[in-house]
Structures are given as C-alpha cells and as structure tokens.
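Apart from one protein chain that is not included, each protein chain of the complex appears where it belongs.
To keep things simple, chains are lettered A and B as they appear, and every chain counts its residues starting from 1.
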Amino acid sequence: MSLLELRNVSKVFRAGWFKKIEVVAVREVSLRIQPGEIFGLMGESGSGKSTLGKLALGQMLPSSGEVWWGVEDRLAVQGIAQNPYGAFNPRHRIGFALEEPLVYHDLVKDKQERRRRIGELLNLVGIGEECLGRYPGQLSGGQLQRLAIARILLLNPRLIVADEPTTMLDLPVQAQIIKLLKTVNACTGASILFISHDLHLVAATVERAGIMHGGRLVEVGYIQDLINKPAHPYTKLFVASALADAVCRPSVNDAFGAG
Amino acid sequence: MIKMSKKKGYIVVWAGLGILLGVALFAPWLTLHDPYEQNLANRFAPPSAEYWLGTDELGRCVFSRLVVGTRMSLFIGAAVVSINAVVGSLIGLLSGFGSRWIDALVMGLLDIVQAFPGAILTLAVAGILGPGLPNMILALTVLGWAGHARFVRSMVLSLNEREFIESARSLGYGSFHVLFRHVLPNCLGPILVFSSMEMAGAIMMAAGLNFLGLGVPVSTPEWGAMLNQGKDYFRTAPHLAAFPGLAIMIAALEFNLLGDYLRDRIDEGGLIDEWKD
Partner (left out) sequence: MGNRKVIAIMLLEIRNLTVRYRRSGDDWDRPAVSGLWVAVEQGEKLAVVGESGAGKTTIAHAVMGILPPMTRVEGEIVYRGQRIDSRMPEGIRGKEIVLIPQNAYNSLNPVLPAGTQLEDLQAEDGVPSPLRRQQLRSMLQRVRLTDPDAVLASFPHQLSGGMKQRVLLAMGLLREPRLIIADEPTKGLDPVRRLGVLELLKDLLAQKQQSLMLITHDIRAAVFLCDTVVMMYRGELVEKLPVSRLYEYSSHPYTIALLNASPQRGLQAGQNAGNGISTGGRGCSYVACCSQSVPVCGQERPVWREIYPGHLVRCHVVA
C-alpha cells in the first residue's frame, strides 16, 4: 500500500478577466511513493515540482485526478519549505512555536513531558536548548531549517514533503540538513519527497527520483539509472548539463603555465 | 541627516506625551482656580500672576479650563480611536482572512462608507442626534472604523502569503487560532502607529464639533468649545481663542510625532531584536 499516490493529477491556475487565462502547472501526473523511501523530484523552476509538492501536502486540491494518502491522519503529512527565515512567526519565541503543536492538538498534556520531548528533538536536530528563548530573527538559516524539521517531527509524520529545503542555505549547512533528513528517514521510517533542482544533491540523497518538465513527469526511476541511462530527451539534457562542468576540471598542466 | 536629528528629538515626543497624560490624569489638582467659577468683575483679564493665561468672558480662569479640557480632549480622542481600532481591526481581520465572499461583501461596505464625505456626514449625524458626549463619540465612529478596516485587511492579505501562516495551517491549527494567535500579533505594531496618528485627527474633529456647538454643552471647559466662545472676542482678547487653539495644535502634533516615531522603530525592527546574517 503506497504512502502517497497521485492518479493522473492535473492542476490548472486561472487568472485574468473572467478567468480566461489558464496556466497548467501540473499535467496528468501519476506517481507512487512507498513507505520509508526517499524520493527525489527534479526539474527547472516552472516545471511544476513545487505545485506537485503542495498537492502532495494537501495544501491545494487537484483540478482533475486524485491524490491518495496511505495515512489516517492529516497531520501525518508535513512539509518543509524553501525559505527557513519565513518558517516561524516572527512574534513568537521558538520555545512557544515548538510547544504549540503539542498543546493545540492535546498530544502531550504534561508540561514536563512536553519539555522532555522537545529536548529530545532538539538533540536530534543538533540545536541547543538556549534557542528556545530566542526569536526567529536571532537565528541563522541553518538553525531555523533544523528547528522547522524538529517542529514537524513533533507530529510523527509519515510523509515529509521537503521543497528545496537547502536552496537558500550555504554548502556546509546544506550538508548538515541533508544528513539530518536522512537520519529522520532512518530513525522514524518517514518517507521524504525531496524536491530540488540540484542533481548532485538529489543523487546523494535519494533512491528513486522523477524529473518534471512543463508540468509533466517525464521520467521516473532509480536515481542511478536516470543519471547513467536517461531515456527521455529532457532527462538527458538535464543530466548532461549538471555533469558538464564536472568533467571540465582543468588538468595540472594547464596551458597558462600558472602552475 | 534627517533621521539623525530626529533620533535625539524623540525625547521631546516622549516628554510631550508624558506631559499630556500627566495633565489629563492629575487635572483636578493642577488647576489654579475652579474652572467653572465665574468672576464677573474680572472678565477678559490678560495673563497675570494670579490668572496665568488670563480670564475669559465670564471671568473664569483660562488656564484651569485648559487643564481640565485636556482630560476631556484626550478622553474623547482615546474613546473614538479605541472604538475605531477595535471595530475596524476586527472587520479587517475577518475580511482579509475569510472567504472571498465575505471579503467582497466587506469591501463593498467599505467602499460605500468611505464614499461619504466624512466631515459632512459626521456633522450631520451629530446634528441629528443632538448634543451630548455619547452622541459626539457615536458621530465620530460611525465612519471612522473604515480606515482601520481597510488598513488591517491589506496587512492580513499580505500576511496570508507568508510561509509561517501556511505552516500553521499544515500543522493543523484552526482558522481562528491562526487568525488571532498568528496573524493578529503581526498586525499590532502597524495598528498602533495608525491609531496614534488617528488620535490627532480625532482630537481635532472633536474640537471641531464642539466649536460648532454640536457636542458638549457650551460652558464645558473643552478646547473646541473654548475656541467657539473665544472667537467672538478675538480682536480685543485674543488669548481666549489663542490658547485653546494652541493646545489643540500641540496635542495633534504630539500624536503625529508619536506615530512617526513608532513607525520608524517598527521599520527598523527595533521592537524585536533583529540579527542580520
């Protein structure tokens, strides 16, 4: 039983006078994500991958087709957004923001127990307890993203939709976040839908992946197959572009004699 | 540059506010003479040691009346602004956050309300309802909430797009919770700024109504009413009108500056510690 299944899903946005202008963001996409797997979704900006992420989260309804989740509870599907600086309410302290889900949904009634759980998660994501008294504006992007992950872990999600979670972060911080996501996947068995345009990042993170172009899912498969044996022309272009400058490493005996 | 000198000048703003509030609070103890006491032998007296700002057409102490008037003006201003802010903000919040139908309905209402020439309608309402403090406050708020509503609505609409609001919904929080616990706190700062500037306007409108005799009874020590009385004697005893006029101007200026200052502070992000990466 898949954790997430999209059956021929399309999403059309309408704008303009009398809603005449149509933008087809997602076009007849069918996809399955299994429990416990990390699935990569790649494509250029405008390819529809973010919209697909929102559909997977249930943040919007498809214009046609169906989205099925293999979970009982809406709260088991959670997301991480691209901009860590906007993830938290600037007027609330972090401690409050982390307690809020537990309090609102009555998940943990005892205050001590809540503190303990939050402390556990902070440990998991590698953030010290002193951040609980701070405001989001006082923390760095990397810290905020890790706290965002901690926050959704409070709800024990089965599916995490991470939409370009590292694009706004620097390389070393990126590495930390990816490591963290993999740890979460390994420890809790949550599936991750990892949306990114960085082929190398996806290759280092996922097992299976799909490529989107113009709203369509043009190819799906194991990441190594997509890289080594791409079938669809766009996949070939995508992969070749990403690898192009990797082979262009200047040799030690470069022509300018700078060595 | 301008910002630099404004910074040092803000002491004046706080001092001014303190003085106004202090006077309003301690008015009964700050008067020289009984503001209602008439001294017909000593009418139109110029400022002197005994009567600091002179006496009016009935021999009453202008200074004492001005002091008591502070209480009245600030109270009216605060009442009007509070009502406008609360009612307007609530409507703005619901409109910005609710469904498109609710929003369309409220916007239509706003358009109608704001299409009326404000001052004229206020005068008309005051005229119809007759004199009296409650009527005056009603006249000033019947249209006054619209500015707040529109302002808050636009803030809510832009906040709706922010990621933490979307997160809040993903985390399963209900609409009311998101609206009042997440959206509203982010609106409070600008609402405060808007309100303090409105205060200046409210004080002036109240004075204006009283000036036209459409508010409190004529002999009440209120700045606008005093202006009304004093205008008839401007040639011979200018101080009767000048001092109340000055008081109105200073109070309005003070609240405008306060609003400016608060807005600068909020823009700077100084109300919450910001640490730029």
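Here is the rule we use: a contact is a pair of C-beta atoms (placed from the backbone, for glycine too) under 8 Å apart; a residue touches a chain by one contact, two chains touch by 3 or more.
All values derive from a computational prediction rather than experimental measurement.
**Student:** Of the residues A:60, A:187 or A:237, which one touches the chain left out of the display?
**Tutor:** Looking across A:60, A:187 or A:237, the contact with the absent chain belongs to A:237.
**Student:** Out of A:6, A:108 or A:201, point to the residue that touches the absent chain in the complete complex.
**Tutor:** In the complete complex, the chain left out is touched by residue A:201.
**Student:** Which parts of chain A are in contact with the chain that was left out?
**Tutor:** Touching the chain left out of view, chain A contributes residues 42-45, 167, 170-172, 174-176, 178-179, 197-201, 203-204, 237-239, 241-242, 244-246, 248-252, 254-259.
Rule of thumb we're sticking to: only the chains that are shown with their structure count from here on.
**Student:** If you average the CA atoms of chain A and of chain B, how far apart do the two points sit, in angstrom?
**Tutor:** Averaging C-alpha atoms per chain gives centres 49 Å apart.
**Student:** Taking the touch rule as given, give the residues of chain A at its contact with chain B in the complex, in rising order.
**Tutor:** For this pair, the touching residues of chain A are 57, 59, 74-75, 78-79, 81, 83, 86-92, 100-101, 104-105, 135, 137-141, 148, 151-152, 155.
**Student:** In the complex formed with chain A, which residues of chain B make contact?
**Tutor:** These residues of chain B touch chain A: 162-164, 166-173, 177, 182, 185-186, 269, 272-275, 277.
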